[in-house]
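For this depiction, one protein chain was excluded, whereas all remaining protein chains were kept in their positions.
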Amino acid sequence: MRQFFAFVAKEFRHIFRDRLTTAILLGLPILMLFLFGFAITTEVKNIRLAVYAPAPDDATRAIVDRLAANDYFILSRTLADPSQIQDVFARGEVGLAVVFSENFQEEMLHTGAAQVELIADGTDPNTAKTLVNYAQNIIAGYQQELLRDASVPFLIIPEVKLLYNPSMKGAYNFVPGVMGMILLLVCAMMTSISIAREKETGTMEVLLVSPVRPLQIILAKTVPYFVISVIDLATILLMAVYVLGVPIAGSLALLIGTALIYIFMSLALGILISSIANTQSTALLISGMAMMLPVIMLSGMIFPIETMPWPLQWLSQAVPAKWFIAAVRKIMIRGLDFESVRKELAVLSGMAVFLIAASLKRHRTRLE
Amino acid sequence: MLRYLLEKEFKQFGRNKFLPRMVFMFPFVSLLVFPLVANFDVRDMNLSIVDHDHSPMSRRLTQKASASGYFRVTQVADSYERALRGIEDDTADIILEIPSGFERDMVRQRSAAVMIAANTVNGTRGGLGSAYLAGIVNDYAGELRAELMASSGRLVTPSFDIIQRYRFNPHLEYRVFMVPAIMVMLLTMMCGFLPALNIVGEKEKGTIEQMNVTPVRRFEFILAKLIPYWVVGFVALNICFFVAWAFYGLTPVGGVGTIYLFASVFVLAVSGLGLVISNFAKTIQQAMFMMFFFVVTMIFLGGLYTPVASMPDWAQRISDFLPLKYFIIVMRSVYLKGSHVTDMLQPLTALACFAVGLNALAVVSYRKRS
Partner (left out) sequence: MKVITAHELTKRFGNFTAVDAISFQVEQGEIFGFLGANGAGKTTAMRILCGLSRPTSGVGTVAGFDVSRQPEKVKASIGYMSQKFALYDDLKVWENIRLYAGIYGVPARDIPGCTDEVLRRLDFTDGRNAMVGSLPLGWKQKLAFSVAMVHNPRIVFLDEPTGGVDPAARRQFWELIYQAAESGITIFVTTHYMDEAEYCDRVSILVDGRIQALDTPRALKQQYDAPTMNEVFFALARRAQRGES
């Protein structure tokens, strides 16, 4: 046991002596949370607006005033001619153009044939849809007021409830994803590279002829990364709660338990990769191509799985991070209990057991 | 002298197991797979309906919702609690609850309420979904109003239509948004990062030391490294044009010449960035870490997915320093809107400044002698 601790101490010294790597391992979660939490927002605001009204009257002015009074829009141009619409869009000057029909007020009051066109720059589909929806709701509010004045209300009032994330912050969606990615990066990628490095430089041979059992050497390598991943996990959770304002809605114990299963699984994956790779660059390539890429693309961390075509959805079932992220979203964001994450936990535990068994077996046959 | 160095670079490039294949595979794979994966399209949301009213009017509303094309009714629940359980186990994304007495209230009090509850863990999906559903409810109210009014023989009421139109991407396809931006990423990789890795690789192997004792000037050495990747970058860009046309029917509305002009300035800028990285990194691993940092920052702050305009101020200030941001705007404008060079003088100036600044930094930080 004393030998084991001597090895662990050696591994810690290795890691902390490489300042750049240490800084990256501990700083990366902070950077990622900042980027995801603050910079990625699906919120739409300060959209510049162009208006074309062939014959300005009280009604068009009322509608334009309502739009401009809102936080979402800034009135930036009043167009003299509809042909200018193409130009202002091409120069990227505005995001939305509001075009009224001729004799708007007259037609509105008497024939009901008046039209207001909302023309959005559709380049970015979601922004376009969101801002058209905002504009439509604002104008619909004006319409309802008109009706109320005319005492002909036939209204259905939709009462909208936004579950789990009422302020619709991007961070709610991304925090679990960042956890899934960082833990895998630290545990699997760094472990596999550091074991491969010892093989490459030949120091592994020296260790193997020492009286320490191979299993102990491998385990000693994983301990520091385990510790770092726990520090990262704590960093992420503390930042999520105190900086990003994402509360832990469910049980903290359950959340930590899930994370531990995932960490063990990732460590096992790292050991497995290192038993295949003999050089650092191979280890880097395998963990990059076979691990980080699927995690970024197929885990649902950034890109929603439900909009992917079925072969990719099917493939995503094999990505451990997908199950982890799904479980964390349920526990942390939605506050659900053990019952509802039973499936995710079962799959993760299964994967962990399988990977630990496989990596032990491979290392035994290769090393002893 | 440059000729011999170029000969060497092209031969090495051709003999590499990985690189030549990548030039051809990368545009195909990234343009075909990436838009499938990075799809934030909000369609086919799973709708759970709780109808307490069971009246003709409430049935018409549920039919309208399911026929809208945005929703797929996956559950008809008898209570809100049951429907909420559907959201918890992810079989439903959004709930429409119609209270009992809906039709009666509509007829007698001329107004009624419905409830919409959406899972907003993914804010875009939840937010847009509930907005669609609210829109459908409003449309339905208008329809009812017209019918009831017509039957009661009332006069025309003040009203107008709101028409939605989307320029440049009328069907709001997400991939149309992604494809031009992916081309930008591709040029960044090929012309910025690959030559940097190549130079760091020569450092690690020690072959650069041999070059340093020859009379080769550093400018020539670096130029010989960059030219092949510029060629490769433009080949890949043209493959991208082809893939975009063949698989998505997407051709630039604006001039291809405009794209080439901006691409060459952009490529100079990212080559400079790559050289700066290669000057500071001693090993490939360090270079990879630095690139990972830049890629992550550029992807998320450069407006690849989310509009720069809606980011917080500090993030917008940072994004001003990312060459990628300007070129993404340019590519989308030329590809979708048909913008001309004269419409985009500001990004052109910015990119030119980056090209000059980054290459100057690269020359200053390069040392042939220690």
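Note that the chains take the letters A and B in the order they are written out, and that residue 1 is the start of every chain.
Simple rule for what comes next: a contact is a pair of C-beta atoms (placed from the backbone, for glycine too) under 8 Å apart; a residue touches a chain by one contact, two chains touch by 3 or more.
None of these values were measured; they are calculated from a predicted model.
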Which displayed chains does the hidden chain touch?
-> B
Residue, one of B:Leu84, B:Ala113 or B:Val216, that touches the chain absent here = B:Val216
Of the residues B:Lys8, B:Lys282 or B:Arg317, which one touches the chain left out of the display?
-> B:Lys8
Using the definition of touch stated at the top, determine which of B:Gln63, B:Ser111, B:Thr207 or B:Thr349 touches the missing chain.
-> B:Thr207
Note that chain B touches the absent chain at residues 1, 3-5, 7-8, 11-12, 15-16, 205-207, 209-217, 368-370
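Please note the rule applied: only the chains that are shown with their structure count from here on.
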If you average the CA atoms of chain A and of chain B, how many Å lie between those two points?
-> 14
Footprint of chain B on chain A - complex, ascending = 20-21, 24, 31-32, 35-36, 38-47, 85, 89-92, 95, 104, 107-112, 114-130, 132-133, 136-137, 139-140, 143, 146-147, 150, 152-166, 168-170, 172-173, 193, 280-281, 284, 297-298, 302-304, 306-309, 312, 329-330, 333-334, 336, 340
Could you pull out which chain B residues touch chain A in their complex?
-> 33, 36-44, 61, 87-89, 106, 110-128, 130-135, 137-138, 140-141, 144-145, 148-149, 154, 156-170, 172-174, 176-177, 284-286, 288-289, 293, 296-297, 300-301, 305-307, 309-312, 314-315, 329, 332-333, 336-340, 343-344
